[in-house]
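A quick write-up on the structure given underneath.
Apart from one protein chain that is not included, each protein chain of the complex appears where it belongs.
This part shows chain A:
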Amino acid sequence: MASTMKAQSGMATRPYTYREPQSELASNTKRIAGKVAIYTLLILWTFIALFPIYWTITTSFKVAVDVTQGHMIPWVDYTPDWRGWRSIGLSPDTIFSTSTVREEFMKRFLNSAIMAIGASLLAVILGSLAAYGLVRFDYKFAIWRNRDISFFFLSQLILPPVVLAMPFLVLYKELALLDTRIGLIVVYTLMVLPIVIWIMRDQFRGIPVELEQAALVDGCSTWGAFMRIVLPISLPGMVAAFILSVVLCWNEYFFAALLTSTNANTLPVMVASQTGSQGINWWSMAALSTAAIAPLAIVGIFLERYIVKGLTAGAVK
């Protein structure tokens, strides 16, 4: 629909150039060829982007012989089997019976979820407040002004996890925070805080000051104006920052591998520990990977708009 409109308006803009009928035909052919090329490339890249996911999901329903013979399409060249899902206790016939693997999986799944959501919430609260302050007020802490404070926050983005990993190990040992959820939540909050501040700064800059000034005239305090006027307007930005944070925290591996052992382990650690062992069962690894990526795949499908919003904040002026 939109494309036909565009085409018409495109024609309308050049009624003055006279064209031979033949060249009209030629340009039509050219346009169609262009379209074909575009869609071919689009479909090719869709295949590249989605095939590994398709492969993982279908492999989780295979048995050994299907893997070795390279079968690809369920019901056509192999019969789906629940073996992979049974091995992690998530197939229909084992879902209600006890399974230690499933308990382990669910524990880590829960850990991942709690930590990702907890850290993202904390980061969005801290980061939004800081971003709002930095956008609206002039600060002076000793020699630090707004620019310096912003730079201090954003520069944390450069800090590679390896620099913090061992000091955190030592620190957490002393604080009795090793292998706890709260410990990892703090680390993850630190990791995503610069990104949240970056997104929210952009968001608050887009809100006209006059709105808050009106609220102040009406008798709101600074915080009242923030809570009642600014928060509701900037909610989409916060959701975007939150979802992007969840994605990053859910996928984090480095800190989780070094700072947790048995209690606060996350899903990526479980996946990685299974990968390392020799003679892995493809079907159970595939089932495990599928289960680990499924939540974010669903987030990606339904909340894509917010992820795009979060990623592009501040990048395009």
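Following the convention adopted for this analysis, contacts are C-beta pairs under 8 Å (C-beta built on N, C-alpha and C of every residue); 3 or more make two chains touch, one makes a residue touch a chain; residues count from 1.
One rule holds in what follows: contacts and distances are computed from a predicted model.
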| item | value |
| --- | --- |
| Undepicted complex member, UniProt protein name, chosen from "Cytochrome-c oxidase", "Aspartyl/glutamyl-tRNA(Asn/Gln) amidotransferase subunit C", "(2Fe-2S)-binding protein" or "Carbohydrate ABC transporter permease" | "Carbohydrate ABC transporter permease" |
| Candidate in contact with the missing chain, chosen from A:Leu50, A:Ile95 or A:Leu110 | A:Leu50 |
| Interface with the undisplayed chain - residues on chain A | 2-3, 6-7, 10, 13-14, 38-39, 41-42, 45-46, 48-53, 55-56, 59, 67-70, 72, 126-127, 129-130, 132-139, 141, 146, 149, 152-153, 156-171, 174-177, 186-187, 189-190, 193, 197, 205-209, 212-213, 216-217, 221-223, 226, 247, 250-251, 253-254, 257-258, 267-268, 271-272, 274-276, 280, 282, 285-286, 289, 292-293, 296-297, 299-301, 304, 307-308, 311-312, 315-317 |
